[in-house]
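Encoded as structure tokens, here's the structure I'll be asking about.
Missing here is one protein chain; the remaining ones are kept as they sit in the complex.
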Amino acid sequence: MSRPYYKPIADEVEIFRAAYAQRLPMMLKGPTGSGKSRFVEFMAHELGRPLIQVSCHDETSAADLIGRFLLKGGETVWQDGPVARAVRSGAILYLDEIAEAREDVVVILHSLSDHRREIFIDRTGENLKASAEFMMVVSFNPGYQKSLKELKPSTRQRFVALDFRTPHEDVETEIVQTESGVDSKMALKLVRFANKVRGLHELGLTETVSTRLLVDAGKMINAGIGPRKSCAVSVVSPLTDDLEIQETLSEYIALSF
Amino acid sequence: MSRPYYKPIADEVEIFRAAYAQRLPMMLKGPTGSGKSRFVEFMAHELGRPLIQVSCHDETSAADLIGRFLLKGGETVWQDGPVARAVRSGAILYLDEIAEAREDVVVILHSLSDHRREIFIDRTGENLKASAEFMMVVSFNPGYQKSLKELKPSTRQRFVALDFRTPHEDVETEIVQTESGVDSKMALKLVRFANKVRGLHELGLTETVSTRLLVDAGKMINAGIGPRKSCAVSVVSPLTDDLEIQETLSEYIALSF
Amino acid sequence: MSRPYYKPIADEVEIFRAAYAQRLPMMLKGPTGSGKSRFVEFMAHELGRPLIQVSCHDETSAADLIGRFLLKGGETVWQDGPVARAVRSGAILYLDEIAEAREDVVVILHSLSDHRREIFIDRTGENLKASAEFMMVVSFNPGYQKSLKELKPSTRQRFVALDFRTPHEDVETEIVQTESGVDSKMALKLVRFANKVRGLHELGLTETVSTRLLVDAGKMINAGIGPRKSCAVSVVSPLTDDLEIQETLSEYIALSF
Amino acid sequence: MSRPYYKPIADEVEIFRAAYAQRLPMMLKGPTGSGKSRFVEFMAHELGRPLIQVSCHDETSAADLIGRFLLKGGETVWQDGPVARAVRSGAILYLDEIAEAREDVVVILHSLSDHRREIFIDRTGENLKASAEFMMVVSFNPGYQKSLKELKPSTRQRFVALDFRTPHEDVETEIVQTESGVDSKMALKLVRFANKVRGLHELGLTETVSTRLLVDAGKMINAGIGPRKSCAVSVVSPLTDDLEIQETLSEYIALSF
Amino acid sequence: MSRPYYKPIADEVEIFRAAYAQRLPMMLKGPTGSGKSRFVEFMAHELGRPLIQVSCHDETSAADLIGRFLLKGGETVWQDGPVARAVRSGAILYLDEIAEAREDVVVILHSLSDHRREIFIDRTGENLKASAEFMMVVSFNPGYQKSLKELKPSTRQRFVALDFRTPHEDVETEIVQTESGVDSKMALKLVRFANKVRGLHELGLTETVSTRLLVDAGKMINAGIGPRKSCAVSVVSPLTDDLEIQETLSEYIALSF
Partner (left out) sequence: MSRPYYKPIADEVEIFRAAYAQRLPMMLKGPTGSGKSRFVEFMAHELGRPLIQVSCHDETSAADLIGRFLLKGGETVWQDGPVARAVRSGAILYLDEIAEAREDVVVILHSLSDHRREIFIDRTGENLKASAEFMMVVSFNPGYQKSLKELKPSTRQRFVALDFRTPHEDVETEIVQTESGVDSKMALKLVRFANKVRGLHELGLTETVSTRLLVDAGKMINAGIGPRKSCAVSVVSPLTDDLEIQETLSEYIALSF
């Protein structure tokens, strides 16, 4: 695989390398679209390890992660799930949005995330020791989860944690330009529009403009849609259904482009 | 298949084409009966792609969408679900009323709706890459969902979004005439009656008169029922069970026909 | 089958015929015991179509309606459910008390109730087109459901709707006489007693005296129980457990017989 | 089977016979231990019909009542549940505490309890017509259910209903004497003690002293335990855990024996 | 089996014998550690009947109690559960903490606990009559359950009930001495310490010091741990996590030893 594009925001690359050297599991904290998934893809490539990703949700069962018996030709055959595959093969296991998972699934991973580095597969009776190259990474969106699901302290305290915040203007402009294909001037305009909206705390938006939304707007512009319309359908409408807020944001669009 | 009838309301056709060119997933937002499903059928025909539709609801399981093993002649045989079929065949996948689906089903689709464009089928261990022609479209009814189920920001922000609003009088008259078979004068009467009711915010209706209801009333008129009775059974009674509101609306019917 | 007894209350027969001519689905709204089920049986006979009935409840699964695979002689064999049978055979499908069904079951029927007139059977991959004679009818009790389960607007607006109200005195007397076997004088007494109780809104009964309860009372009289005792066990006790209300109603019985 | 002992309290035997003559389903309403189950056993014997009883609870599934497929020798074999057996064999079906059952189970029985007298077995596709001798009887405890589970009006109104109240002193004395084996003087003492406690509404007991409790006390006396101790363990302790109420009742015991 | 050690507190042995003579089911009421389970073991030995015990909890299914089909060598084979085994073999069936069980499991046992003395096994269609020696005993902890789960009156009133209270000082001292192996002086000290704490209602403990805790403390003393430390780990810490209450109780320990 070619090296994925990733532009570091702060010292996240060094922290990740140190945690990996000590085989400490990592937690990436930050809002949706802030680049957590891309960062893990990048680090997996840097460290030369395969990456196994799982999107967590509250119907994920332990069997979905660990594995299950399947019926093949009249015989039950064991099939590893993504966690068992990662543990055996020394991959980097990335559990996206871990707080969405049911507590029981999270607890099963406890023995993998401390000095034991092993997982007990109760269906087969196997006590699976992690390969020396194995590392566990999870992501968590504190803003969204605040009043909903929380991670238990006994889970949180197993991870070295990194907070992802909005990148500086020039870094974000470079990202938008590279990923959407617009020129640097349009990319800067998009970032500045985003930064204005990000300052509007009085709007009460659940989440604010992410870099991903700006990249999408850039792509629509590239496909021939005007910048104002592109921002309307790629930034405003995905953010809110509220007509008044949509109108306020349209005024900011009109001022920006 | 012959070209389906669809009368554009605004610039939705251009936006959809641009999103398809960039392979960005789309979200169609608007009330029931506003033509979202017809629009997708029309665009699929325009783009020359097969259309695979799924009505979402809170019992839809991942297996219903992705696929499952069936027992055939003593052997378990894999059967693709509608999502896997769409992904493999490069169809347009339309998930109607996505907010009705359980969160876990929605989360499974995340990797299909970002730069990865792939879905992991855990039961078979297959990492299914989307065909180049594949596109994902979802619909969402913000008015109805407001206080019920909400889409997570990390889901919403994956889509370029289009807001469907009530069409202009002449556009809607043409739609009613074409689909129900009444003449243009009766179609206009029906639309004007609808617009009067749509202005009655004090009635507190959950949803207001959709174009679909007008088409149904037109069809009942065509079948020989008088316009007043047709509006009573096709517009008023489907909208509300409240006797007082029914009487108020009957007065508007009496004034209109 | 001989023609079922049904005495029309208003113009419900013409409305139903027109909706059938246009293949528009129908919703029958009204309290329990108001004759909705009998009306559908009558119309099915009039239109010369078989009738397939389903009592909805919140454990009805999609498989219960659509069909399922059964294991027969080591082979899985598909078995149509009542909806698939109705759709294939061009029957009238009657879903009694649709609001009791889980939302997901209702949503599955959406594609059957609009211009598509088809249903996708995900287990077999079959896209089943409705026979030209097929019609869907549902019932709904707005009084009982008011504060409990509601139908979604996107479901309600698919149906032409008929409100069933209490029939006129002479119509109801004829029904009670014909169905219970009492003479017209006793039938009239029963209807007048019912109409007195129906006016007692201050009693706060969940539902009031239906025609069915009067028919049951008539049958008990026919079996030799006195009219007062018959009304007590067939009307009063089925309506309420409240001792005070029972006594109030007993006084009305004593005045009526 | 020899004739079961049953002492009628009011005109319940005649009402039941009339309802059976008309094949109207019956509902027996009254507190626990008031003799509803014994009455049904007695009536089944009087009418010469077998009796099939089911204790309802909120885990009873439709399959538990109607039937299910069992795997026998590699073949799936259908096995009738108690309802199907009663319907086929023309038995009296007694559903004890129907309000405890899930609504869906109750709704399935609707078609059995109106003019249709049939039940559709979806698993086999069989439309099972009730034998001419079949009758359905249900019981319901209105005092206990008041603030808990309620029967839907569309269910209640299908039944002719009988209210069971406390029998007169001499009737209850005869029952206690006959069933426990104590002499008539001791039986009368037990009944008078019960009637005193039944008047103590200020104690706030969920249910008051039933005839069954008096019979149990009589049996303990017969086994050599003194009347006071017998009442303490057979009447007071089963009724309440509250120490103060236990003491109050002990004083009434001391006054009575 | 040698005779189990049991020291009667009041007339519980005579009451149990009388209930057994009349085949009346029994309910043992009292706090945890008050000796209910030991009493049943003792009575089973006295009456020469085998004892079958079940700890109830809210996941116990009817199949866990009654029995189930197991697949053995391609054939389904019925396996009796503990209730069916007790009923067939004439054992004493002890359902510990019956209020923890789901209502449906309790209701299934109703026909076993009244004059019918039978249980219907719906999976096999067998109507199992209880052996003449069979007796049902249940336990219930009223203090703990007060605001949580309650038994329905229709269940409670099926049992002759015995209240277990704290034994007198000399009885409890003998129990502690016999079971833990400490001398009578130390046993008395432990009982007196317990009685002091039992009087401290102002502490608001969920449950107070049971005889079992004193026996455990005695065993720790026997193993060489000092009396104060033994009471801290065997009595105080099992009772409460509250630091202030722990300190208060430590002062009582210091005064007692």
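First chain written, first letter: the chains are A, B, C, D and E, and each begins at residue 1.
In this text, a contact is a pair of C-beta atoms (placed from the backbone, for glycine too) under 8 Å apart; a residue touches a chain by one contact, two chains touch by 3 or more.
This structure is a prediction, so every number in the text was calculated from the model and none was measured.
> Which is it among E:P25, E:G81 or E:P227 that touches the chain not included here?
Candidates E:P25, E:G81 or E:P227; residue touching the omitted chain: E:G81.
> Touching the left-out chain: which of E:I9, E:L28, E:M43 or E:C56?
Among E:I9, E:L28, E:M43 or E:C56, only E:C56 touches the chain that is not shown.
> In terms of residues, what is the contact footprint of the unshown chain on subunit E?
Counting over the whole complex, subunit E touches the hidden chain at residues 31-33, 37, 53, 55-60, 64, 70-74, 79, 81-82, 96-97, 100, 141, 144, 206-207, 210, 212-213, 216, 219-220, 222-225, 229, 233-234, 237-239, 241, 246.
> For the chain that got dropped from the picture, name the residues of subunit A it touches.
Where subunit A meets the chain not shown: residues 11, 14-15, 17-19, 21-22, 24, 27, 29, 62, 69, 71, 74-76, 102-108, 110-111, 114, 120, 122-123, 125, 142, 146, 152-154, 156-163.
One rule holds for everything that comes next: only the chains that are shown with their structure count from here on.
> Send over the residues of subunit D in touch with two or more other chains.
71, 74
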